[in-house]
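One protein chain is absent from this view; the other protein chains keep their places.
For clarity, chains are labelled A, B, C and D in written order, and residue numbers in each chain start from 1.
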Amino acid sequence: MTHSTAAAASGTTEVVLEASGLTKHFPIRKRGRELLSRGTRGVHAVDDVDLVLRRGRVTALVGESGSGKSTVARLLAQLHPQTSGTLRLGGEEVVVKRGRAFRAYSKRVQMIFQDPFASLNPVHTVRYHLTRALKIHGRAGKTAQDLEQALTDLLTRVQLSPPERYLDKFPHELSGGQRQRVAIARALGADPEVLLADEPVSMLDVSIRLGVLNLLRDLKDRLLLAILYITHDIASARYFADETFVMYAGRVVEGGDSETVTQHPAHPYTQLLIDSAPDPDRPAAEDKDGGSGEPPSLIDPPRGCRFNPRCPFAMDICRTEVPPPFPLDDGPGHFAACWLYGEGAAG
Amino acid sequence: MAVITTTEATPVAAPAKRRRLRFVANPKATTGLVLLGAFAVLAVIGPWIAPFDPSERGGDLMQGPSGAHWFGTTHLGQDIFSQVLVGTRSIMFVGFLAGIVATVLSVLVGVTSGYLGGMGGEGLSALSNVFLVIPALPLIIIITSSLPETTDLTIALVIGLTSWAWNARVLRAQTLSLRRRDYVEAARATGESTWRIILFEIMPNLTAVIASGFVGTVIFAVISEITLAFIGVSVSSGWNWGTVLYWAQSQQALAQGAWWWFVPAGLAIALLGTALSLVNFGIDEFVSPRLRGGGRTSVKTVDGRTVRMRVGFTPVLGDGTAREEKP
Amino acid sequence: MSDAVLEIRGLNVDYGLGADAVHAVRDVNLTLHRGEVLGLAGESGSGKSTLAYGMTRLLPPPGVVASGEVLYHRDGGDPVDVLRMDHAQLRAFRWAETAIVFQGAMNSLNPVHRVSTQLTDVIKAHDPRSTTASRLARARELLALVGIAPDRLDSYPHQLSGGMRQRVMIGMALALEPRVVIMDEPTTALDVVVQRQILRQLVDLRERLGFSVVFITHDLSLLVEFSDRIAIMYGGRIVEEAAAADLYRDPLHPYSDGLLHSFPALRGPRRELTGIPGAPPDLRSMPSGCSFHPRCPRAMERCGVEVPVLGVPGDRRGSDRTVACWLHPVQDNRF
Amino acid sequence: ACSTSNQGSGSGANGVLNVGMPNGPQTENNNPFLNSSAASSLGYRRLIFEPLAMVNEVKVTEPFKPWLATGWEWSDNYTKLALTIRDGVTWSDGKPLTGEDVAFTFELLKNNPGLNIEGVPYGETTASGNQVTVAFPRPQFVNQKKIFEQFVVPKHIWSTYGNPSTETVKEPVGSGPFTLKSFTPQTVTLTARDTYWQDKPQVKEVRYTSYADNNAQTTALATGASEWSFVFIPNYQAVYTSKDPQHYKLWFPPVLGVHGLWFNTKSKPWDNPALRRAVNLVVNRDDIFMQGEAGYFYPKVDNITGIPTPAGESFIAPEFKDEVVTVDVDAAKKELTDNGFTFDGDKLKDPSGAPVTLKMTVPSGWSDYVTDLEIIKDNVSKIGIEATVDLQNADSWTKALDTGDFQAAMHWTNNGPTMYDIYQSIMDGALYKPIGQGGINGNYGRYESAEATKALQDYANAADEATRTEALHVLQRLHVKDMPVVITSAANGGGQYSTKNWVGWPDDSNPYGPVQPTLENALDVVMRLKPAA
Partner (left out) sequence: MSYLLKRIAFYLFTAWAAITINFFIPRLMPGDPVQALITRARGQMTTDAVQSLYVLFGLDKDESVVEQYFRYLGQLARGDLGMSFTFFPTPVAEVIGDGLPWTVGLVGFTTVLGFLLGTAAGTLVGWRRGSLADLLIPVTTFLSSIPYFWLGLLAIALLTGPDSFFPATGAYDTSLVPGFDLEFIGSVVQHGILPAATILISSMAGWVLSMRNMMVTVASEDYVTVAHAKGLPERRVMVGYAARNALLPNVSGFALSLGFIVGGTLLVEIVFSYPGLGLLLFQAVGAQDYPLMQGIFLVITLSVLLANFLADLAYLALDPRTRREG
């Protein structure tokens, strides 16, 4: 995705966090004979990802398990150092490692984890979790009342009321939806501009998922947060996000306006994904045989387009050249990294 | 006892009072704690309530248990009951001090190497593995016998300094797994500093492991101290149960038929060991509920047979008609 | 329908005994017909797995079957009650007649035995006279059936991908050509793409082999697409049972309706979704009356007092569906 | 403790004698010179190698009994010894034993200080036929026993050894009546030779078993698996003799060596002889004997001179003949108050007014010493001294004594055929080293008395018996006056034996020698054993 296409997709809204060429290769332990050979091997978890998060908008990142979604989120939160690529927060390039700079960054970019059962420390109360978030980012105020007020505000904001009832509870005394709200409240404790939500509802019960998603949407509207919504459920991306990016094996293969991406998928992988998603409305006859096979190894990714071994339309060029994002004109900012839409083909 | 102190000392605060109560409600843990408490009380008041000076010679030589001498007397007429009572203090002191030393070391090494990873972590881990495979008791025997003077303190230190490796290893493994937990990542993402993460996010979740390691080390330390005394390496350090056994052995008590000289101290050891083991079971079951006994294990079915609850064959209590509708 | 294979009657399953027992499955009546896919849906903790394990008596302690009957209709024989079998009968019955596929295939396959061992030992257990060669041949056949190369026979589970493992499990389930296959969330851990491949395969196999399937999931949209009939569970009870299409088009129970409105649709107009407010009930302190009434947008006074009975609703007389809701009072209680 | 109790019963008949020692597993080493060898530790070297003469330590007045030497002559005030070696003696490999071998043995000791355990200063040695002469740099009156007890080794074998100090002598060749038959870490078996210069022993086979510890040895004695041993048995009646009172015997005659409470005479207030004398008066030697020494092990010494009786009876100066110490608290108190000590209530204060305390050190595992000290601790409290028993590990204790870093300790003296060895250990100024300096060979108490040192020298160098007697009397007087050691017990030459299968053991009625299986006299004992009727 290029800068211009992304900008086109979202009109003129203010860019908060911008990543370009984001790449992460996890080193893997060498064993035996490899010790002798030089050159690094690694898991190509994320390769050359461009991403823009805008104020007051939700950007969805969709892809199957292991495609690198969480890694992108962690890179954006600076929990991992990136192998290459740059991050710009509010237009300025950020280089943070630890300590003060990291705190300053984390004040503005917060993350919510997939599993609300695991992301709250079982030995601490809700109060502790929230107080820490406030204190670290200097928002606890001066007096005990200030703090109490701030805590109450936070809990009210995530629709946990009355707040007193929840403050002194331990995580195991809360339901999944309530926990995820506490996790969101903690993230909000820093008063961030960007919220990175890594599959925030996938571990929640179907009936309460929507509550959390609706809450997030509400917060986005009221606080004008930029939200990165990571999911493997493309239907929920359509429901919740303004823009959707599809990842496959560490690369973004398609992106654009959510409605366009889900209704007119361009990339063969996106098409496969959408065909595979359960859909009660689908006429049984339409059930055509999609691609088969499995996602590639990220240690030794296929040359060219990473989807080529599974792609029913694979051409020679797909096996050698990495496809750049080709803009498509059927929706705002819609693009696909697929040679089918390359100059020759699309022309 | 100290197990609880550990639990309270760490900022685990109140992982819900309910949870701790559950620990105490565990019959094994309770039995263990009560026994342990009894020993602790004896350790404190033993020397005061002992009817005799344990070294004092009396007129009754090699007498069996009697009203005056509950556990009988030695070849010098010393009161064995008093020796066992007085010896409790040394046992508890060495056991717990060694436990504390080893626990502190193991936490330092284990948690640091687990959390930090990298070369330092690997090095520390290798160190604990080395200490782990070197047979501990021979090492302790050699070190202790090389000390110019053995007091309870030095013995406790030697044992403590040589027996931390096991716990360090367990803690490291635990820390490695905790480190990947979302809540640790989340704390990091919130901007918590490393030491705070270790101290307030990771350590409280290690409480049970630490406590269990502590109790295990205490058992080991007690047995080691007794062993050292028994083989005569550290008899000079004053009365403890091992010293009693040492004297019994060197006076060939068993051959003389003086069973009372051996049995009380041995039973005391076994009892203390059992108490500590029970506490450890309690901790294990507290941590891993699957191990809990879980109340009744056999059920009476409607046709009067008793069946055992077991995996794979769920018992059937009755048929459709036998059951009244529940509110 | 008359060609029932499995009939569950008045099944109650508890965790624990006596006063502090948790009643996880209450008074469930359900019939599985020959060759059909029966979907069992409901949110987490509603008792789906408990029901599945309870009726096969695989529930680990402290689970007990408090009462009920699970009648299995053999071909041309009298029905047998699974709950009345002794251990030996049960062992013989298992897998030969009903097989089970669990959610996590990694956990369902023994990590220390080869795939071949795990495929053949079940054949050996039920047919001790078979030869090793014949068993291996069958194992190869089974792998082919689920689309795995036979050379994977010598692999250990950790050497297979998640999808392959799940396929091995399905193949294993079909080893003795059972008439009933129970699947407890067999695909939740998998990717949508893989999930679809596997389900498609399952549908094919069912058509070829003619077994019946009990399919448990909380993903209603999946069920609607794949199953013939759907039963919805809430708080340990079946609250509605209907043909898949009927339920999708016209859910009678407010809970079913809520569930259906919790899934964003991939096609069609973007509709506003609400989910279901509130939290699932605590089995230890179930609300009185209809257990759904505290969350129900259409609750009436009666709902908090009386437990609705599952039955064909009066306003759908003659249809093949049942519901337990005071909005649709029962017309004809079949039992 | 092997259950094979039948083994004991049959052994008389088939000529086997079972000897046991509590020394743990052995490694095969038959070097008779090395104390670490199995041959020394179990004592079987005594049956393989023979001495020049037999010395009866139990009755020191008895003349030496010729063995390999048939006669000897001292000259030049005990600096020159002429020996006549027995003819017709052969080594077990058939070669004859000659004066050459004897001279070679002396040379060997002279040239290998490591082997010369006894420290006898051998000088020029000559041999011709059965005549051997050996010269010494100084008079050897006091070392006579050591010289005559020296066993003789065959020159034709030992001269081939590169380093006799590290030689393990796998096949020992000696002149004694037995040869090595088999060796295992637990058991060494000797069989009688076909040819021997004396009447052949009735014992045909001797089995030395090394038991792991005292317990095991005691059990073996109790079951009859061991017929002869030397081991400390607490409560021996219960554990040992009662099992077969008719046959199970123990005989522990005193020899001229003693045990007692040594004072550091340089440590205040114990530098005051009056205080030491007072302690001597309150120590209960009966308790020590009965409780600490189990009523037999180290026999009681109660003559005020510290001379064990009856072994040393003849040495006691007339004035002390009947001076038997018994507990006499009043006398002790008087002794103290006469010398400036005061009593503050029960507490004893030294002349400077400081309370008197006594710290007695002992290796922790030595149960008899510990018991002795516990008893003494009790005893001295009667005269207001607060004593403590300080248990140390054996090394610290040895070191403490060596460097004089102690106040009082139980310790032993050397032993020998006269009282010289005892007094020399205690009082010899020649051995004196100041506190802090180690490497001391006796006089641990740092006792300094020119008079004593001179008396000891006089004794060693005297040419006539009268001078020696006089010197000994001086020493006794000094001992009684200064009491550097409160002597409580005598060393023993004892052992346990069973008369079930073998008779002829030494005992009170026939004290022909000590009965320890590791001493020289073991050979004499075995030669005298006869099957029980």
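Just so we're on the same page, a contact is a pair of C-beta atoms (placed from the backbone, for glycine too) under 8 Å apart; a residue touches a chain by one contact, two chains touch by 3 or more.
These numbers were taken from a predicted model, which means no experiment stands behind them.
Considering the full assembly, C:Trp95 is the residue among C:Trp95, C:Phe211, C:Phe263 or C:Phe292 that touches the omitted chain. For the chain missing from the display, the contacting residue among C:Ala125, C:Leu209 or C:Ala265 is C:Ala125, taking the whole complex into account.
Among C:Ile8, C:Ala41 or C:Leu109, only C:Leu109 touches the chain left out of the display. Contact with the undisplayed chain is limited, among B:Ala38, B:Ala68, B:Leu137 or B:Leu176, to B:Leu137. When the omitted chain is restored, the residue from C:Arg74, C:His158 or C:Arg271 that touches it is C:His158.
Although one chain is not displayed, chain B still touches it through residues 126, 129-130, 132-143, 145-146, 148, 166, 169, 219-220, 223, 226-227, 230-233, 245, 249, 254, 259, 262, 266, 269-274, 276-278, 281, 284, 288, 290-291, 297-298, 308-313. Residues touching the missing chain, restricted to chain C, are 53, 56, 58, 60-61, 87, 90-96, 99-100, 102, 104, 107-114, 121-122, 125-126, 156, 158, 172 (touch as defined at the top).
Think of the hidden chain as still there; on chain D it touches residues 1-5, 7, 24-29, 31, 34-38, 113-120, 165-168, 182, 184-187, 207, 209, 211-213, 215-216, 219, 222-223, 225, 243, 257, 259, 363, 366, 394-399, 402, 412-415, 421, 425, 441-442, 491.
What we mean here is this: only the chains that are shown with their structure count from here on.
A summary of chain positions shows that the Cα centroid lying nearest the centre of all protein Cα atoms is that of chain B. When you average the Cα atoms of each chain and compare centres, the chain farthest from chain C turns out to be D. Centre to centre, using the average C-alpha position, chain A and chain B are separated by 48 Å. Each chain gets a centre from the mean of its Cα atoms; for chain C and chain D, those two points are 92 Å apart.
In chain A, there is no position where the chain touches two or more neighbouring chains simultaneously. Residues of chain C in contact with at least two other chains: none.
Residues of chain B that touch chain D in their complex: 55, 57, 61-62, 75-76, 145, 147-150, 232-236, 246-247, 249-252, 255-257.
Touching chain A in their complex are the following residues of chain C: 43-44, 161, 163, 191-197, 200, 218-222, 224-226, 248, 258-259, 262-268, 270, 273-277, 279-280. Taken together, the chain A residues at the contact with chain B in this complex read 77, 79, 98-99, 102-103, 106-107, 110-111, 113-115, 118-124, 132-133, 136-137, 170, 172-173, 183, 186-187, 189-190.
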